[in-house]
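The complex appears here minus one protein chain, its other protein chains still in place.
This part shows chain A:
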Amino acid sequence: MNKRVNKIQQTKLIDGIEALKKMWEIRIFEEMIQELFSAGELYGTMHLCIGQEATAVGGAGILRQNDWIVSTHRNHGHCIAKGTDIRSMFAEMLGKKTGTNEGKGGSMHIADLDVGNLGSNGIVGAGFPIAAGAALSAQMQGTDQVVLCYAGDGATNEGSFHEALNLASIWQLPVIYLIENNQYGMSSSIKQMVNIDKLSNRAMSYGIEGITIDGNNLTEVSQTVSNAVEKARNGGGPTLIEALTYRHKGHSKSDKLLYRSDDECQQWKENNDPIFRLESELMKEGTLLEADIREIEKTIRQELADIVDSVKLDSEPTIEDLWTHVYAEDEV
């Protein structure tokens, strides 16, 4: 058993202040890349997870470093929570050679295997079987690693979801499928795209446990993921978790948000922002004062701004880099 998981289970599962800092890092990282994009300094695309920080930190944030995550293209939170270097992430977004993928991946493919980040994916639902494969690898190698696979609600309609859950179940693989149900697959409301109340019910068809939770409640997310992790580590097989959440921003940079009401969005922002909810909790229990929190936020803002300034000076890939890494070196 992982001692860290044991310890945090007795308390808050994850240190509240640390979690808050991580969540702010994620949010500020995304606010800054959005600003960079608006200023014309960032090329490409991005899918922001503002409003979904609790599933990142309560999920990837509680794993061991050698556990794996498989992410989606709404990935920045997952990557940061798993320990991917923020400087390298900024560099990747800004097309620098110092980026996580040396500029070859961009926002949608950020990976960092050294910290257990198996990578983000531009294809909706593609991560389900890949996560099963990584879990199979852990099982066959006799390690006690687990794999946490993130996906969106829309991805549960892909065939790969159903194939992978079945595979994970028959082989009892140490994998946790965490569905971030942010209510929309691009512009399509989940209510119109599936005819069941809970996506977690789909687990039943494969003989695995399915749970629906409040995805904006950090403690609930981390507790549920932690239980699933413990079960997976002990040979108990996969779990499907549906975390209800909401993305404050559009699907991607070009989204005009024509498919949802301002009122709906406002409700989630005002009453159900995972960061503000954690802040109130920490203030209520007397762990932090409002002033402490604003100081935390300010410090992170400054740190990240300094990072961006320094990343801007990094070199870009050379034309020769176009041709490298198409194939891996021949011999083992």
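Some points to look at:
Following the convention adopted for this analysis, contacts are C-beta pairs under 8 Å (C-beta built on N, C-alpha and C of every residue); 3 or more make two chains touch, one makes a residue touch a chain; residues count from 1.
By definition in this document, contacts and distances are computed from a predicted model.
A chain of the complex is left out here; the name its UniProt entry carries, from "Transketolase-like pyrimidine-binding domain-containing protein", "Multiple sugar transport system permease protein", "Twin-arginine translocation pathway signal" or "Heme lyase CcmF/NrfE family subunit", is "Transketolase-like pyrimidine-binding domain-containing protein". Of the candidate positions A:164, A:225 or A:244, contact with the hidden chain is made by A:164. From the options A:42, A:94 or A:131, the residue with contact to the unseen chain in the full assembly is A:131. The omitted chain makes contact with just one of the residues A:65, A:141 or A:195: A:141. Remark: the residues of chain A touching the chain excluded from display are 68, 70, 101-105, 109, 111-113, 118-119, 121-123, 126, 128-138, 140-141, 147, 159-160, 163-164, 166-167, 170, 324-332.
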